[in-house]
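Missing here: one protein chain of the complex. Every other protein chain is in place.
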Amino acid sequence: MKFGVLQFPGSCDEVDALSAARRVGDAELIWHGERDLGGAEAIIVPGGFSYGDYLRAGAIARFSPAMESVIEFAGNGGLVLGICNGFQVLCEAHLLPGALLPNTNRHFTFRQLELEVLYSGGPFTGACALGERLSIPAKHAWGRYYADPETLAAMDRGGQLVLRYAPGENFNGSLHDIAGVCNERGNVFGLMPHPEHAVDELIGGSADGLKIFESMRMSVEGARA
Amino acid sequence: MRARVLIRPKAGILDPQGVAVERALPALGFAGVANVHVGRLVELDIEDSAQLESMCEKLLANPLVEDYEVELLQGSG
Amino acid sequence: MRARVLIRPKAGILDPQGVAVERALPALGFAGVANVHVGRLVELDIEDSAQLESMCEKLLANPLVEDYEVELLQGSG
Partner (left out) sequence: MPEPATLPTLEDALALGLRKTEYELVCEKQGGPPNLLELAMYSLLWSEHCAYKHSKKLLRTLPTEGPHVVMGPGENAGAVDVGGGMVCAFKVESHNHPSAVEPFQGAATGVGGILRDIFAIGARPIAVLDSLRFGEPTGARARYLLEGAVSGIAHYGNSIGVPTIGGEVYFEAPYEQNCLVNAMALGLARREQLVRSAAAGPGNLLVLFGASTGRDGIGGASVLASAELGGEGEQDKRPTVQVGDPFEEKKLLECSLELLEHGLIVSLQDLGAAGLTSSASEMASKGEVGIDIDVARVPLREPGMEPFEVMVSESQERMLCVVEPASLAAVLALCEKWEVNGAAIGTVTDSGQMRVLSGGELLGSMPVRALVDDCPLYDLEPQKPAQPIYEPPEASLPAGASAAETLLGLLASPNIASRRPLFEHYDPIVQSRTVRRPEQADAAVLALPDGSALAVSIDGNGRRVAADPYRGTIAGVLECAANLACVGAEPLGTTNNLNFGNPEKPHIAWQLSESVRGLGDACRALQAPIVGGNVSLYNEGATSGPIYPTPVIGMVGRLPDARLAAGLGFARSGDEIALVGAFAPSLAASELAKLRGEALPDGLPEIDIATVRAAQLAVRDAVRSGELASAHDIAEGGLAVALAECCLAGGLGAEIILGEERAEADRESQLFGEGSGGFVVSGESRALQRLGESVAVRRLGVVGAQALRIGMGAEADDEAIEVSLAELAGAHAALAELFS
């Protein structure tokens, strides 16, 4: 299968995402100015500081031509994964409900975290067990997930709350310790922690993040079969 | 025309910066300050002020979590 | 009394946010916009508005790189 990884001016983790994806399939970068997604079967909107995070994290990047195509791609059921800044972009683009706000601790924070899998039925966590703990690093200044109470209740019912921070790990103040959510249809997923930085025991000491990419591969190839 | 957009966190949503400022003030010798909120200020020259509303909705503010207020400073479009 | 403090990058000092936003706008479909500056907005209730000036100098603004402007919104100190 083939992943496409978007690249904006100011993206930082796009090469990391690219090589993580290449551990389970093919992957290519897609320049933000391109409309053509190059035949990608799943899209990754990577981490970093697109447009310097100026104005509001993700606010400018979501208008790029590539994002227009991604919105259409998602509308047709394509898999879209947003990591950190990518999660912020997907919220800004209304592909995911809610918004990400500045951390309650008011500064950029790096930490290796424990996450809990709340939903393992979908295309992004299919390779994980329900309740499984994943060790994945997070690093961001705007990671506080917010959605209004009705939306959250509906998301909860619909299995859209996919990952949460294990007890004591939520440094950004996200409501209900939410670390990753998907849309109603289940084909768009965003999370603040960085699974692409947990794909190799040598670098980072954990390969738990690989399960996210593996899940996507299983889902795409399953649908093809 | 010069326009000014004031963007604030929506009521009810935690504003950690506002809280931090409020907490820091007494130690600096300032008393009697409450309800501090920190937001963003965007100022710009715009030819067609009719665009402002949609620019705020789409770009300058995130209406889900922020309120905004537009002030036109000179002339009129 | 409610007070509003507008904090902007000092004239002549680089405003990276303003530059980035201005450069991005045409691609986002907004034409005819210039001189964009992004600053901060602080709003607060204060008993003794005479304190505001020194509060801005010491905490709210960074006078090395920012100018500020105080507006009193209701009543008077």
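Chains: A, B and C, in written order; residue numbering restarts at 1 for each.
By our rule, a contact is a pair of C-beta atoms (placed from the backbone, for glycine too) under 8 Å apart; a residue touches a chain by one contact, two chains touch by 3 or more.
These figures come from a predicted structure and were not determined experimentally.
Which chains here would be touched by the one that got left out?
Taken over the complete structure, the missing chain's partners among displayed chains are A, C.
Taking the entire complex into account, which one of A:Gly10, A:Gly25, A:Pro65 or A:Gly159 touches the absent chain?
Within the whole complex, the residue contacting the unshown chain is A:Gly10.
Which of these, A:Arg56, A:Lys139 or A:Arg164, touches the one chain of the complex that we don't see?
Going through A:Arg56, A:Lys139 or A:Arg164 one by one, A:Lys139 is the residue touching the chain not shown.
Residues of chain C in contact with the chain that isn't shown?
Chain C touches the chain not shown through residues 9-10, 12-16, 19-20, 23, 62-65.
Considering the whole complex, not just the chains shown, which residues of chain A touch the missing one?
9-13, 15-16, 19, 48-49, 51-54, 107-111, 137, 139, 194, 196-197, 200, 202-204
The working rule: only the chains that are shown with their structure count from here on.
Distance between chain A and chain C based on Cα centroids, please, to the nearest Å.
Computed value for the inter-centroid distance: 33 Å.
Could you put a whole-Å number on the gap between the CA centroids of chain B and chain C?
Here chain B and chain C have centroids separated by 9 Å.
Can you list the residues of chain B that touch 2 or more other chains?
In chain B, 40, 42, 59 touch at least two other chains.
Quick check: what residues of chain A touch more than one other chain, meaning two or more?
Within chain A, the residues that touch at least two other chains are 55, 60, 63.
Okay, in this complex, where on chain C does chain A touch?
Touch residues, chain C against chain A: 16-17, 20-21, 24, 27-29, 38.
Which positions of chain A touch chain B when the two form their complex?
Of all residues in chain A, those touching chain B are 55-56, 59-60, 63, 92, 98-99, 101-106, 144, 146, 148, 173.
Contact residues on chain C for chain B in the complex?
2, 6-8, 21-22, 25, 28, 30-48, 51, 55, 58-60
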